[in-house]
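Note that one protein chain is taken out, while the other chains of the complex remain in position.
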Amino acid sequence: MSSKSRELPYSLAINEALHQMMLADRNVFLLGQGVKSPWYVGNTVRGLLKRFGPERVIDTPVSENAVTGVGVGAAISGMRPVIVHPRMDFMLYAMDPIINEAANWHYMSGGNSSAPIVFWTIINRGGEQAAQHSQALQAMFTHIPGLKVVMPATAYDAKGLFIAAIKDDNPVLYIDDRWLYNQKGKVPEEIYTVPIGKGVIRKKGRDVTVVATSYMLSEANKAVKELEKDKINVELIDLRSLKPLDENLLFSSVRKTGRLVVVDAAWKTCGIAAEISARVIENVFKYLKAPIARVNLPDSPAPASSILEKEYYLRDKDIISAVRKVLR
Amino acid sequence: MSSKSRELPYSLAINEALHQMMLADRNVFLLGQGVKSPWYVGNTVRGLLKRFGPERVIDTPVSENAVTGVGVGAAISGMRPVIVHPRMDFMLYAMDPIINEAANWHYMSGGNSSAPIVFWTIINRGGEQAAQHSQALQAMFTHIPGLKVVMPATAYDAKGLFIAAIKDDNPVLYIDDRWLYNQKGKVPEEIYTVPIGKGVIRKKGRDVTVVATSYMLSEANKAVKELEKDKINVELIDLRSLKPLDENLLFSSVRKTGRLVVVDAAWKTCGIAAEISARVIENVFKYLKAPIARVNLPDSPAPASSILEKEYYLRDKDIISAVRKVLR
Amino acid sequence: MINYSKNFLEELYRTMIKIRFCEESFVKPIVRGEIKCPVHLYSGQEAVAAGVSAALREKDYIFGTHRSHGHYLAKGGSLRELVAEIYGKETGCSKGRGGSMHVIVSKKGMLGAAPIVAGTISLAVGSALASKIRKEKKVTVSFFGDGAVGEGVLYESLNFAALKKLPVIFACENNFYSTHMPIRECRPRNDIFKIGIPFGITSFKIDGNNVLKVYEAVKRAVGICKKGGGPVFIEFITYRLRGHVGPDDNIQGAHTDIRSKEEIAKWKRKDPIIRLKRFFIKNRIFKKEDLEKIDRELKKEVENAHIFAKESPHPRKEELTNYVFKK
Partner (left out) sequence: MINYSKNFLEELYRTMIKIRFCEESFVKPIVRGEIKCPVHLYSGQEAVAAGVSAALREKDYIFGTHRSHGHYLAKGGSLRELVAEIYGKETGCSKGRGGSMHVIVSKKGMLGAAPIVAGTISLAVGSALASKIRKEKKVTVSFFGDGAVGEGVLYESLNFAALKKLPVIFACENNFYSTHMPIRECRPRNDIFKIGIPFGITSFKIDGNNVLKVYEAVKRAVGICKKGGGPVFIEFITYRLRGHVGPDDNIQGAHTDIRSKEEIAKWKRKDPIIRLKRFFIKNRIFKKEDLEKIDRELKKEVENAHIFAKESPHPRKEELTNYVFKK
């Protein structure tokens, strides 16, 4: 089938998911800052307003708290809203509807109600935007029960996880990354889902397991190639979902390699890598041949100066040196 | 000196810290819901309004976001505000001033300004209050650079850390627990500080290290006594501060015991215990004789029913069985 | 006034007296420690819930707060399931997971309640948006207190609802207190309803202790919403006859109310149920005995609900984490 080989950039894979799901399900609608314009969210929203009209593609005032709550309320009333926050930093205004309301709603009602909503949020960092315009807060949300969290790394997953998130009966935080928008990949034309909670082995290997998600998969891929030159055979896992976490995939890889490097482009302390490390220790401790290495941002706000940014953000070399360390 | 043997309940130790610091430093003031009444915050605020007047003891409307920002702004202008959130759950409205503003302020200004503020917040759970009135969100805040986090477990530390928090030039999150308010302990009458970032060994031992903070120290103490009956000699560490974390104390204990149980009365995933576990693995892996056990709440919202609460909250028995597990 | 049907008036009375009896029935079990959950009694404010719901259809939506037993009952929620919830039982409307502050009966349009102050206001706007998108002509009522007027999300909600002309009624029950704070310590001005005006929202206040006035006002507001002229902001002036939580403002065992005896006495005279009774008798709509019969009936119903609740099973501890995710 020709559709199998079609390539799309990550951003247009999202765009296609939105088009197809809005067409397939009248309960799906899009709400948030920038949905009528490429200004904020690139071409992910291309053509939506024109096709579905302002009743279902609703650009909003700068009111993150209420707008997010509006989405949650619509979900409780049976809709399938997608709420976009064009930067994760802005979501700090919207923590109450996400955490106190949406994530608890099903539990608090004893299963009598639920909030099937997608909180779509974008990590938008670099470019000297500094501390308030660079944050990657996945760990804060992964900490919260009742909230699923996904971070697709490829165009294929960007579409498949978006569709899965919309179809899920629970609130799902869908986190993408502006640095991924132009990356191309094969994207089937039809509607398909990537199961939430399932990771994938991007490359089989036996010497060391490297776990990465979202943009860090690209850097990890580069690192893997570089390490191959030195005959270091990495098994590369893309978790795709942070909650639920595909423990089994992780554990069986570590059982095989005995070594683990966890990469997450966010702060180290109480981050995703800490959780993965702790879980592996709890479950497959005796297979571990070396300490688990975490590759994270330093515990520091993002700087403006691009000289400092270069030092701050992670690259393949950071993964390479972590791998070498656990192999020593 | 007689003052050395005076006992006070935890809540009055806080109260004394506030009285003394407001007296000692005209820049200190108290702002937040409930500061004029025992209704919210027990007797921690006793006598403050009467002594310092409504200009420095400011009860507020239900406006967590702005009121917290008001504190941050006052701190930037040279004051030393203490902002109280009588429940941690309410702080979800105030994430922007805490995280985007206060925690970044010193960094973003290249060290030219800072926000020396205490965010005092109370974990207030149990009593069938359910999901929105029970949360312990320390991990979310410990994840944030630029924010110190303390969780005193004893009356002595409650006062000493409060004073240290007020004197610190950085934003400090001071988390206490209603379940501790009646616990008595020796509290010196004078002004003293407990250093932020320093833990303490509550009981020396050699078989296993147990790390606990805040209310969980009481349960850990019970567990330690129970385990002693079986000749299990626990080393009990009270971290007191979550950020900065007293790594050295932790590492040297684990080097000695080779076994670790981390207790934190909050959700497991991406929680404090994960961070401690990951850090120990990174640094003293080769001393570990067994997997690290985490004792946490299940990843679930808090239930109302007290039957379910009993199952949900942690007690000495949970610590005991974790210790037995890592000793197997 | 007399052009209301007797049936309609009886229903109003039944709703109010049911709420009152229900609320008062919790006092003893709370004091005895049989009920552990924090309970915010609605006694004194019954005319608001009853009058609002009388003006709504079953398919219309409401969202509540920490003080929502009355909203739930008036919208048709089961009394037994309410009481069972407050006892933390599996038969409760939220299966004992939510307690008093999370009452819900979705099939009657009561879409939920939650104690984070102002936390459900934007949700209500969301359900109004949902019905607008679906062209269903449903109206949503968002209940909140004077305390919630301190939260910024209310203003964001007003703006968004007004911008999109959503069929939502902002129902502010001004009982003059937000926990221990009288309204004058929370706001520079009292006339809360005026906050709707800068957003171009039809906004007014009415006597919230007069159930017929409440009914008429909300009927009008529903009409405006259905014609696409929404939202509407209504401030209901009312008073809670009990403490903020539990029977009285029990601060450290003192069982004293922070409010003056005179103030409480004044409002007792404006008790919406006494007023309605007086109106019935004066206008010879019902006789004293008719009303007493209804009272007896509902007292019994409330008693039975307690029996049901007490006899109901607790949730099973094995099912602690059952509802974290919907499967």
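Order of writing sets the chain letters: A, B and C. Residues in each chain are counted from 1.
The criterion applied here is as follows: a contact is a pair of C-beta atoms (placed from the backbone, for glycine too) under 8 Å apart; a residue touches a chain by one contact, two chains touch by 3 or more.
Every value quoted in this text rests on a predicted model; they were computed, and no experiment measured them.
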Shown chains touched by the chain that is not drawn here: A, B, C
Hidden-chain contact residue, picked from the options A:Gly71, A:Gly258, A:Gly271 or A:Pro301: A:Pro301
Touch with the omitted chain, as defined above, among B:Thr60, B:Ser241 or B:Thr269: B:Thr60
Residue among A:His133, A:Lys148, A:Arg202 or A:Lys243 touching the omitted chain: A:His133
Touching residues on chain C - with respect to the absent chain: 150-156, 159, 162-163, 185-189, 191, 194-195, 197-200
Footprint left on chain A by the chain that the document does not show: 33-34, 36-40, 42-43, 59, 61-66, 89-90, 92-93, 127-133, 298-301, 303-308, 310-312
Residues of chain B (touch criterion as defined above) contacting the omitted chain: 26, 29, 55-56, 58, 60-61, 63, 65-79, 81, 96-97, 100-101, 105-114, 116, 145-146, 148, 169-170
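By our rule, only the chains that are shown with their structure count from here on.
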Distance between the centres, which are taken as Cα means, of chain C and chain A, whole angstrom: 40
Separation of mean Cα positions, chain C and chain B [Å, integer]: 37
Whole-Å gap between the CA centroids of chain A and chain B: 31
For chain C, residues contacting two or more additional chains: 94, 96-98, 102, 114, 116, 119, 152-153, 324
For chain A, residues contacting two or more additional chains: 65, 96, 100, 107-108, 145-146
